[in-house]
Every structure is written in C-alpha cells, then in structure tokens.
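Then we have chain A:
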Amino acid sequence: MKRLVLPIFLVVALFVTTGFAQNLTLGFTASNTGAMNVDSLEQKRGFELWRDQVNAAGGIKAGGKSYKVQFVSYDDESNPKRVQQLYSRLILQDKADFLFSPYSSSLTATAAIVTEQYEKIMLTTGAAEGKTYTLGNHYLFQMFTPGAEYLKGVLDMLKTKDPKAAIAFVYEDASFSVSVVNPAKEYAQKLGFNVAFSEAYAPNTTDFSAIIDKVIASKSTILLGGGHYADGSTLAKQLYEHKVQLKMITLLVAPDSDKWTELGDAAVGVIVPSQWEPQSAFKPQYGPSGADFAKAYTAKFNAPPSYESAGGYASGLILQRAIEQAGSTDSAKVAAALNATDITTFYGRSKFATEANQHGLQVGHAMVLAQWQKDKSGKLVKQVVWPLAAKSANLVYPIH
Partner candidate 1 sequence: MSGILASMIDGLLIGSVYGLAAMGLSLIWGVMDVINLTHGSVIALGMFGMYILFAAFPVNAYFLLLPILVAGLLLGLVIYWISVHWVIGRSQLSSLLSTFAVNMMIIGIGTAIWSTSPYNVNFTLRGFTVGAYTFTGNHIAAATAAVIIALALELFLYRTRPGKAIRAVADNREAAELMGISSTMVLALAFAIGIALAASSGALVSTLFPFTILSGAGYQMKSFVVTVLAGLGKPLGALAAGVLLGLLEGAVTPFIAVSWIPLIEFGLFVVVLVAFPKGIFTRATA
Partner candidate 2 sequence: MTPLLEVSGVSKRFGGLLAVSDVSFSLGEREILGLIGPNGAGKTTLFNVVNGVYKGDKGTVKFAGEDITKCSPNQVVHLGLARTHQIVKPLQDMTVLENVTVGACFGREYLALKPARKVALEVLERVGLAKSAEMSARSLTIAGKKRLEVARALAARPKLLLLDEVLAGLNPTEITHMIGIVRDIRDSGISVFMIEHVMQAIMSLSDRIVVLSFGQKLAEGRPEEVARDPQVIEAYLGDPDIAEKLKENN
C-alpha cells in the first residue's frame, strides 16, 4: 500500500493545483509549410520557450489568479487566405484569449482584419511593415522596429566610411522589403550617396545572374537589399561565386539565421539589420537577461536564437507583463496596459504609438547591425558592429 501513497498524493496534488490555475489560451498560426517556413519556425520557437518558462514558474499571475499558458496553433501554409480562416477559428472555436501574429507583414495584415473585428489583442512579431498600423486599428501592437528604420543605420555607418559610395539596391518585391527599401533610397539620396542601381526581384527568384550582371555594369560598390531567407542566402552565394567586387553587402533577415553559416565563405562580411543580437546587453527591467534567454534557447532547440526567436519570446514577455499590470485578462484592460507600456527587456525597449493614425506602431525599439566575421580560429561568428555603443567588434570594411 505504501507504494501507492506517493502516486496518489501526486495525482491529487496535480488536481488541486490545476484547480487553482486557470488556462490562458494563446492562438497563432505559423508557416509550418510554404515559403516562409524557415523564418516562421524561429519565431514559433521563441513563443514556445516563453510558454514553457512561464508555466514552469507557475503561470501568469494577475488579479490574484494564476494562468497557465496554452497554445493553439495551426499551419497557415504562408497563405493569407488560410490565415483569415484560421484566425477566425482561433478566436471563435478555440476561444483564444490573446493572439500572436503569423510571420511576415503580408500575413499579419490579413490576420489583423479578423482580430480587429473581434476586438482581440494581437502582438505582431515578424511583421515590420508599418502600413498596417495606419489603417485605423485599436488592438494591434508591433514588436519589431518598423521597416523604414531597417537600413538607416547601415547608411549612417557607411557615411562614416565612404560618403560618396555608389549603392545598388537589390530587393525582394514583397511588402516587407519594399517598405524597407523605399525610405532607405530616399535617405541615401539625402545623405548624398549615389544610388547607382535599384531593382526588385520576384519573391521566388533563385537565379540572380541577370541582376548580378547589371550590378557589375552599374559599377556599384555597396549592395543593400534582400528579403527573406531563401532569396537572401541565394543572392549572397551567387554574389560570391560571380566574384562581384563589393565593399559592403547588407541583406535583410536572412543573414540573422544560424543557417547562414552553411554558405561558408560566401557568408563572410555580410551585414544584417537585426532587431536583437545575443551580444546586446540591455539591462532588463523585466524578464530574463539576454544571456539567460540565449542559453535556455540553445539548450532547448540546439541552435542559437535569431532575432525572430527573440521577438517571439519578447512578445510573450510584453503580453505577460501587460496582463499582470492590468490584473485581468480582459481585452480592453490589457490593451490599456499595453498602450502604457514603456519598458526595457532583454530584447531592448518596447513602446507602442498611441496616436489614432498609427496606433500600435513600435516606437521604442532600436535596431543593431550585425556582421558575419571570422574569429581567430577561422570560425564564422556574428558580431554587433553598430551602433558603436553596443558593438562587439569593429566593422570590417571593405569586405575584400
């Protein structure tokens, strides 16, 4: 009989504790299949790590109750049509209390219409385009620095090295990269650079030889652009194979991933505007430190976190804090708490615009620039090179 006591005790204890803890349902879709598969996965892992840590710590405590976080998530196939159906389902059938956005600006824009209709809060991560926030919504909160900011730092940095450089913009013809490149082009001209070449390529492009020939013909020494992982990595590889004599290459999103090292020598020197890097040593007012986050992440997924992972985790964190501040899971109260949020976590500062014409736009977060460099042992590592205050290594310029 004695042998049974412990199990029985445990089962009873489990019942008792779960009786006290309520469940909080968070819904989102991820691109388990489709074009955004690589980028989306890292964000999803960020969500999952946050959930596991919150639940291990006893859940979110608000208004005297504690809530265990549970996820409901579907595969959106990277398809906006599915996104709407699935977000409706998350809200209406699965009774999700709060939502995270899918990955990518265009999927988020579609999901936002549904979440807004049902007055559900959605934290958007992996969706940098700013236009969505000008459409007049109340329950959308952006975790990423908006697209217009992505390349400003690069241009500022370049100004210090080569103020007359000829720049080629080569970018994916998609919501996100267009929202990044258009303001960047204007800014480059304002700074007095020579924009020698600018061309968008179709999202599924794999053969860049034609564009590369044109970049060479334009005599540009700087290349800025890219889009997501698949196209960005290919572009970098082919630039290398065609031995294009560039002094600087900056690509969006793709070089942040750990998989970038698979490119070997083609990866060297490429810069990525990043929402977050493990080297960023922000002093968190809330949540874990960057080092702790990175360690836990690497332990769980056997790969270092990308900024999408950090964004995913931070979304959870910011939501968690807002619920705690609101002392309730009521949408309106949590939204008010989010509106009032201005806090620094491991991910950096987060603050949302509250003006009606751009409600929810991220205005607190700042970006860094990371560059792939070879360390002494010849191993590829990603170093923060900008802003100078946060740098972990000096910029290598020119690459060759």
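Note that a residue touches a chain if its C-beta (ideal position, glycine included) is under 8 Å from a C-beta of that chain, and two chains touch if they have at least 3 such contacts; residues count from 1.
The candidates came about this way: all candidates are chains of the complex that A comes from, given by their letters.
Everything numeric here is computed off the predicted structure, so don't read it as measured data.
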| item | value |
| --- | --- |
| Touch assignment for chain A within the complex, options 1 or 2 | 1 |
| Partner candidate 1, residues of chain A touching it in the complex | 32-35, 37-38, 173, 199-202, 204-207, 209-211, 213-214, 216-217, 229-230, 233-234, 237-238, 241-245, 262-264 |
